[in-house]
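Removed: one protein chain of the complex. Kept in place: all other protein chains.
Just so it is clear, A and B label the chains in written order, and each chain counts residues from 1 on its own.
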Amino acid sequence: MVDLPKIIPLTQNPRRNFLKGAGVLLAGIAGCTSKDPFTTEAKKEQVQPSGEMVKLLSTTGEIIEVDKAFLKPTEEIPSITHMAERMGIEGKKFVMVIDLSRCRNLKKCQESCNHAHFVSDHQNWIKVYPMKDGEHTAPYWQPTTCMHCEDPPCVKVCPVDATFKRQDGIVGIDADRCIGCRFCMAACPYSTRVFNWDKPIVPAEVMAKEYSSETSCPPKIGTVSKCDFCPDMARKGELPHCVSACPNGVFFFGDMNEDTVTNGSETVRFSELIRDRSGYRLMEELGTKPSVYYLPPVDRLFPFKNEGKTEDHV
Amino acid sequence: MRLINYSTGLIAIALCLLAFLVQAQDKAEKSTIKIDLAYYQLNNNLPVVKVSAKTKKEKRFMPVEGVEINLFFGSESSSGFMGRVETNSHGVGSLSLPVRFKNQFDSSSSFKFIGTLTQNNSFDDKSTELEVSKAKIELTLDEADSVRKIHAKVLTYQLGDWVPQPEIEIKLVVRRLLSDLQATEEETFTTDKNGEASADFSLNIPGDAQGNIIVAAKIDDNETYGSLVSTKTAKWGTPVAPDNSFAKRTLWATRDKTPLWLLIFPNLIIISVWGIIFYLISLISRIIKLGKTNEPV
Partner (left out) sequence: MSAHVNSSRITTDLLPQKFGTAGRIWTGLLLGLCLLGLYGYYRQVTLGLVVTNMRDYASWGIYISNFVFFVAISLVGSLITAIFRLAQVEWRTPLTRISEIIAVSAILFASIIIVVDMGRPERFTHLFLYSRLQSPIMWDVIVITTYLTISLLFLYFPLLPDLPILIKNSKEGSFQQKIYKFLGSFWKGTAAQFRINENAVRIISVMIIPVALGVHTITSWLFATTYRPGWDSTNFGAYFVAGAFLVGAGAVLVAMYVFRRAYKLETYITEKHFDNMSKIVVLLALVYLYFNINEYLVPAYKMKTSEEHHLRSLFTGHFARLFWTAIITSMIVPIVVLLFPKGRKPFPAFLIGILVVVGSWFKRYLIVTPTMLSPFLPMYDVPDSYKFYFPSWEEWAISTGSLAGVLLIITIFTRLFPIIPIHETIEEMEKNKFEKV
């Protein structure tokens, strides 16, 4: 697990502008994952001792008294306005590259994504398909996320603007707006959207939070959900959960405008990766222009083994 | 008589076994936790201590979520208490050195961080120490005759002074959104006797809209000095024209950016049809009015 250093975005932080301009309400917490403090100059701790002391037990058995105010030195990261969530991060164009030659169907990506977004395992946002394109072609495992298409058919058909395309390329869902008509599910050719037919199984404190389309949390009954490319993690300078979780480095993620993608340990130039490894997109002929590229399963790291029944859906 | 002796003996053995089992249960209740501390500093900011908590399950180390680790600077005492960190789903957490320790930090050439876990129901008490010597990287970028060079100098703080440090592995990178891209042909450099390392920068890489990129020199996970990063912004990237497809009228845009043909023609049709409908409704009121005047049937 590589810890990625935090960086200051190259362009002006639009969130700050919106905070100034839009008059933000500090409504709720920005993410479902636990908060990580920033280390930029702007976020230097400015906690004053409160005078109230708390007792801690040291490992040597001594009792240490500390000021209560120092126990929680991190400030709450103010939430982004809904308008900012719909606009996205300026100047970025998120892209993902999935290296099919390394995937072994460990499903660590699925586990970590489900865990972070409170997704039940019958609603996997990431599905790892056993693929066999033709009779004599080689089988391979294909992890499939939302493609975050440039020309998204799901966004076109939404009657209430509940799913939207952001300027950073991410297709988001506003679960407070969604009426549950499921037209987007019919329109998506990648079968990537799932529906909350039942009440989501989520801890109570998460359910009480305000919905954020950047974390897609808390999920709501009667609405649609899907992979969101974890924009809340990108804002913190971290990779999406699936990318960090994969032990084989299958997922690469980055900003196409910077021409750089990383899988946590390797950082490469996106254009070089696609050119040298002949990257392609799924169902290119449909014209959806996905933001997820695949590297063909050549020079495989692992042979294809399907212990469970392969879905032969003819 | 013998029977009673035997049964007493059996009961005694049974009780001993029970006591042993209960004790073993007690012991098995709490697992051991492994806490790792790492030191990280960006430019001249206050350093950050990164905490990683793991536990051994079935011969593999698994991250531990949701434990609170107490961090101390210098000594495990109330004056050295930095704060408390809760590990996330990956088992990591971080905390920057509070401002009140700044003077102590500035004046020392080496320091100790202590991370402890106490009063936890699932894990035994644990304490870990990390000793770090203070160092910094001076980064300069220069451009002469369209040849770009990066110069990095590593200095350590010894006896009140900054002294160049040789034999340190250093990387020169371009900082990107979520990671660092290798900026030079060689992956790593080692500082010479003057503590310096230099390289040519020949990447043709996109920057922001003005062509700015952040060039950095970094020391990754050094045993003595931790992780250090020093950055500088330069106009060494190609400017990226912003993509304004978001602002265009498209079928997938928001409702205020409906394509014009979709705005004009359907609305024309709707208005004309509903115009006729309202006309028909007006005909009803005309019939009503005619009916109110008393004409013979």
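Going forward, contacts are C-beta pairs under 8 Å (C-beta built on N, C-alpha and C of every residue); 3 or more make two chains touch, one makes a residue touch a chain.
From a predicted model like this one, the values you see are computed outputs, not experimental measurements.
Enquirer: For the chain not shown, which residue from B:Gly66, B:Pro166 or B:Pro259 touches it across the whole complex?
Expert: B:Pro259
Enquirer: Touching the absent chain in the whole complex: find that residue among A:Gly91, A:Pro153, A:Gly172 or A:Pro297.
Expert: Going through A:Gly91, A:Pro153, A:Gly172 or A:Pro297 one by one, A:Pro153 is the residue touching the chain not shown.
Enquirer: Considering the whole complex, not just the chains shown, which residues of chain A touch the missing one?
Expert: Residues touching the hidden chain, for chain A, are 110, 122-124, 127-131, 144, 153, 156-162, 177-183, 185-187, 189-191, 193-199, 221-224, 283, 286, 311-314.
Enquirer: What does the interface between chain B and the hidden chain look like in terms of residue numbers?
Expert: Counting over the whole complex, chain B touches the hidden chain at residues 251-255, 258-259, 262-263, 266, 270, 273-274, 276-277, 279-281, 283-284, 286-288, 290-292, 295, 297.
We adopt the following convention: only the chains that are shown with their structure count from here on.
Enquirer: If you average the Cα atoms of chain A and of chain B to get two centres, how far apart are those centres in Å?
Expert: 14
Enquirer: Would you tell me which residues of chain B are touching chain A in their complex?
Expert: Touch residues, chain B against chain A: 38, 40, 42, 45-46, 48, 50, 52, 63, 66, 70, 76-78, 81-84, 86-90, 92-96, 98-99, 116, 118-119, 125-127, 174-182, 205-209, 212-214, 218, 227, 229, 231, 240, 242-243, 245-246, 250-255.
Enquirer: Considering the complex alone, what residue numbers of chain A touch chain B?
Expert: These residues of chain A touch chain B: 1, 3-11, 33-34, 36-37, 39-41, 43-47, 56-60, 62, 64-66, 70-74, 86, 90-93, 112, 115-116, 150-152, 155-156, 161, 164-167, 234, 237-239, 241, 244, 253-255, 257-260, 262, 264, 267-269.
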